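Data block below; observations after.
Just one protein chain is left out here, and the rest sit where they should.
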């Protein structure tokens, strides 16, 4: 996915950038300095976002689209401005194609219910793969069960990429949906969205892209390559929890029935039946995560002030260093593809030290990572390990923090009497 | 609904309380002082809540239930503490019965899908009524369509209460669900939840209470009277947007299948099928509105520090004054029952001045109200008006603000050359 | 600024609207409703052979802004050509009102305009030229939520 990069409004200096994230400078309860390498789980939020949230809550808190009063007007204008920022950020054709949800999970479920259950029938095929997050597997399992459609999995190559040699066999006129993550949250694998989108469209299928991990780190353009649905979360994009986005192509959103029902998504309600509002309201039942959506708009401003070129340069440097140093560290096995094929996520194991123990010992040194199956049990079955340790970088991480990671591995091995 | 009142930790003084809500003292863009009478749409948030949100975001922002690190531990502990506060606040038997959702609308939809679509069949009856918010009508219309169950409406009395003389006829062994608001968001009507719950249970039906308007203003006890499902929103309870609650009785929640699917709600995921997590995770797919849920916990602390006795006393005073002065104001018609039967909400019209014009003219004086159908079109059809003006009080409103409301009506009439 | 929202110009149109009622034989007519507030506007036009608006009438109920705007609109369009109506855009309509409207109130101020535009659109879509359109006395030629 590529989009004309916005011109960043400031030169990138990681130490300068870190000052925007006060949490990075606070000592942890145990006195250690935070080395936050768990950005794949949730990112930290810059002051700009925190201040925007406070501004909404403390100066024009009101419900949107309803109140004829100054607070209500202001908050409505701010919310719609955030929607337009998101529209431009992913290059959607119109802001009505940007639906506010509670997160990636909700965005995918919305499509699974409102598109999947309406348009899939027995014999149809949903194409997914084993590296997907549970949020992009379980909704399709349930939709397959409910509709009689069949789930098919694209096999993975030994290094954890989609095996393109199976595309011809698997993407056929039976295929109605290709659901795929743009970046694996465990292996970091960058999937060939352009090729999958083209092939899906050739056979008349729809492509849904899970952008939870990619959108915060890479430019996204839903029109090049043409994507039908895109799901992502605010909280991984330096924004608040409680808000996410579903982008959907107008034609598809129009053809779908609403999912959640209630206020705002209706046109008229009569005793026995109702008619639906226009996009985007049709899919936005009830009070939106108002402050959160506006906060997400601020997060996007922040990302664009840095520019993806600078973000990518910094994250690549960290990834390259981690991929270089980790294999040199005794006992370490890393999973997933080589540098060219991945975003800034590395999962690994250390021989004789369980990932949970690793994470705990790392924490003693302030190094925050995640250990477990990272909501990808099928992938861990495929990797044949029950858990891995994962580091996931953001642009505010430093090369010194990669060194801290390596030191932490030595510390854990030492504690486990392995060195 | 009644619960042993918590002992308030401070004496109630409205001017003192107002200092906790800085927005109430800020001048509006037009220079007027805010008279916020739109609490039914969304409430203002005390500093305690704003500060708690900032604390989460700036000092231990992390994902919950996952990270083995100090931030993750802290945020998990805080989130579960919030869940327990909510449990005690509504007197649920266990905290696992408290499900975090994105709001009342989502809570009701969750029940409509996960309970309704599983357990309702043709011939079954869902009992609602015309004063319900769209959030408690449209999901049932859709569920009725999907399952073949029949929607039935309890008639209203001329003053806008449920007509109890029809209960015998309408609540029968065919009835499987009674869905009812504890407090109408337009008429303020307080519905006889105790009687409805008892009758529902007599015939083996389940009762769902929409507590969006009642929970912020009256004590709630889900075990006395026994309620099966209770839905409410954080943002009307002096807490953040983006978070709501579904209380469900364990037995019912256990019998239901999950609704949204993804991370956190699973036990094991295999390629073809998955098993579900225990309560409450089973219904909490994906990353929760973490900061928002913790903020809601703080809002509940705040409410309890005042105590419902003081809150109710203050709001009753305002309601009594409004119900006394409004009818004396030329051209005003008010809707709904008398003082004893209502919470602190009053909807009205002013002859020859459309509610939208009223709201706009009120706004010139800083008086924020809501005009329209308030997501209750069937009720407005029943009232035979296309729109009303609504004032909804909170404990931080003052008697002087009721005077400001009356003055604003005179001002509007004057502008419309009616006086 | 907002103070002047309900100025004499708006209130005069609200109280003594221009051409509120019905045409005996409209060339075209259309109604719409803003379900959010219940405001309703119907507009009826009589076009002559040269494609000019001979007469414009509206009917409806709702707030002062939506009703006054419809009245102002009717006054404005009379004598205009179909072509001119096509070029007439929302900002022009808002300018006609002479008062600043917030985003929420613009929905009221533009309701009549929306009805006019929907009608123009359906005229375009119709196979017969406007002057030969059948007249209509039913509530709406183009079925809408009105």
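Just so it is clear, A, B and C label the chains in written order, and each chain counts residues from 1 on its own.
Note that in this section a contact is a pair of C-beta atoms (placed from the backbone, for glycine too) under 8 Å apart; a residue touches a chain by one contact, two chains touch by 3 or more.
Since the structure is predicted, the reported quantities are computational estimates derived from the model, not experimental observations.
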item	value
For the chain not depicted, the shown chains it touches	A, B
Options A:345, A:387 or A:404, residue touching the unrepresented chain	A:387
Residue in contact with the excluded chain [from A:84, A:357 or A:407]	A:357
Candidate in contact with the missing chain, chosen from A:12, A:167 or A:416	A:416
Touching residues (missing chain, whole complex) on chain B	65, 67-68, 72-73, 76-77, 80, 266-268, 275
Missing-chain contacts mapped onto chain A	30, 353-357, 360-361, 363-364, 371-373, 377, 380, 386-387, 415-417
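Simple rule for what comes next: only the chains that are shown with their structure count from here on.
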item	value
From chain C, the most remote chain by mean C-alpha position	A
Centroid spacing, where centroids are CA-atom means, of chain A and chain B in whole angstrom	31
Separation of chain A from chain C, taking each centre as the mean of its C-alpha atoms, in whole Å	46
Two or more partner chains touched - positions in chain A	67-68, 72, 266, 268
Chain C: positions in contact with at least two other chains	35, 105
